[in-house]
Every structure is written in structure tokens, then in C-alpha cells.
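Here it is, the structure, as C-alpha cells.
With one protein chain removed, the remaining protein chains of the complex are shown where they sit.
Now for subunit A:
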Amino acid sequence: MKVTNIPFMAMRKIVAVFSLALILISLGSLATKGLQFGLDFTGGTLIEVEYKEAPQLDDVRTLLGENGYDDVVVQNFGSPTDVVVRMANSYTATLGDEVLVTLQNHGATDVTLQRSEFVGAQVGEELREQGGLGMLLALAIVMIYVAVRFQFKFSVASVAALVHDVIITLGFFSIFEVEFDLTVLAALLAVVGYSLNDTIVVCDRIRENFRIMRDTTPYDLVNESINQTLGRTLITSLTTLFVLVVLFVAGGEAIHNFSMALLVGIVIGTYSSIFVAANLLLAMKVTREDLIPTPKEELEDDLP
């Protein structure tokens, strides 16, 4: 790939509007629809069973209803023979076993337990708090590291880019009502790590160019830096996307949402490291002096 010369920063206004629109849509959806929290965060009971022959889901619902389990959700999971039963209100820890026995006693064909999960309401709430806290902690530590290694403006820009990625990925999960569980949270943190990786590479090049290109304006310099790193950004994103598509297609139902979160997050992360972080740097009027401290002699000259 040749080093390109695309005027990325000329598009900065349009891109800013685009990003803001995405963020507003995401926040709007998060505020009105919220997230489709999985069992990990809400608490409740879930069992996954495998039938020898695919059952009619309505029959399963009726059967459970007749046996006094009213508040249940019955869905297929991955294949027509796999059925997941979710119960929101978990009054006892033995509910899962009872439902399994009911299904086994009345089912027309063999029913085998694949997995069963029970999460107490309290634990769910704690996991939710812990997850949010972890996310904030990650962002704070990243902010400090970048401020120390680079400079404060860079740290604001890269953390803003991360927040941008996280909000839009969350918005995606909210709009398309994809279940948000612990593995998705892990994926989201991985997106933070990945997108940061990309942003750092771009920032690094900007820092380097400030040192060697003395006569260029910050505007041109940032543009040049993005073009120089564009090849690398795209190739790495491509190889990562390849393996994620493989995970999404062939990794099985259990990590389906996990790989989806990574796919969405990494596409957004690639976009944000090209446009968002650099855009913010310019908006904050980054200059050569931010990175290269003014030599001491000059200061002394000013003294009377």
C-alpha cells in the first residue's frame, strides 16, 4: 500500500456531525429502550436443554404453563433442537432442577440438560456495578498513562475516542436488542484495549512528526500522520476482523454475542482512531510546544 494523501481533516466537520449523530442516537436508545441485560446482570434462572427431535416451542410453553411456570421465556438457541427456558423471578435455587424434571417427564423425546444457570438478584446487581466500575477504572488508568507518556491533550483525545466507541457499541446492542451479558462486557473492555492500541499508534506518529517536521502546520501534520499510519491501521483491523468473522460464524452460540460486540467495536474503533482522536487534538489546538518543552535558555532570556 502506497502512502496515501487523503485530506482526512478536510472532512472533519462532516465526520464530527456524523459521530455526534451516532452518539445521540445511541444515548437516545439507551435512555428509552435501555440494554437487554442477560441473566448475569438481572439475576434469574435459565436452563438449556437439547431435544432429540425439534419440539414445538408453543408446546413447551403450554407444558410449563400447565405446571405452574407462568413467567417463562422459551426460545431456540442456535439450533431447532436446542431450547432455552428463562425465568426472571428466581425464588428458589432449585427452580432449574424442577423445570428440567417437568420437561423430562412430559417430553415426547429425550431431553438432556446442556447447561443451567441461576444467579441471585443481589449477585446480578453486584456484577453490574463491578462491570461499570471496571470500565471507569480502565478509562481512568488509560487516561493517566497517556498523560504521562504523551501529554494531557492526547490523553483527553484518546479517552474521548474510547468513550465514543463504547457508547456507540452499547447503542448498537440497545437498538438491535442483542442480549448484554458478562462476555459482552468483557468484549467491550477488549474493544477499549484494541481501539486504544490504534489511537496510540496514530498519536505516536503525530508526536514523532512534530519533532521532525518543523515547518508544517498542525493541521497538515495531523493529516500527514494519519495517512502514514493508514496502511497499518487498515491491515491490522483487517486481520483482526478476519478472525472475528471466523469466531462469529464458527465459534458457537456461546460466544456469538461476544464476537458481535468485538466486530462492532473494532469497526467503530478503527473509524475513531482515524477521525475522532485526531479531530479532537486539532480542536484542542495541539501545538509543537505541547510535546517538546521550550528550552530553558529562552526562559532565562526573558528574565530581567
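Just so we're on the same page, a residue touches a chain if its C-beta (ideal position, glycine included) is under 8 Å from a C-beta of that chain, and two chains touch if they have at least 3 such contacts; residues count from 1.
We take it that contacts and distances are computed from a predicted model.
Here one chain is missing from view; checked against "ABC transporter ATP-binding protein", "ATPase", "Protein translocase subunit SecD" or "cytochrome-c oxidase", UniProt names that protein "Protein translocase subunit SecD". Among A:22, A:84, A:113 or A:282, only A:113 touches the chain that is left out of the view. Note that of A:169, A:183, A:223 or A:270, the residue touching the chain absent from this view is A:183. Here one chain is not drawn; of A:62, A:94 or A:217, the residue touching it is A:94. Residue in contact with the omitted chain (choice from A:24, A:73, A:254 or A:292): A:254. Contact with the omitted chain, checked across A:85, A:146, A:178 or A:264, is made by A:146. Counting the whole complex, the residues of subunit A in touch with the unshown chain are 1-3, 48, 50, 89, 91-94, 96-97, 112-123, 127, 130-131, 133-134, 137-138, 141-142, 145-146, 149, 182-183, 185-186, 189-190, 192-194, 196-198, 200-201, 204-205, 208, 228, 231-232, 235-236, 238-244, 246-247, 250-252, 254-255, 258-259, 262.
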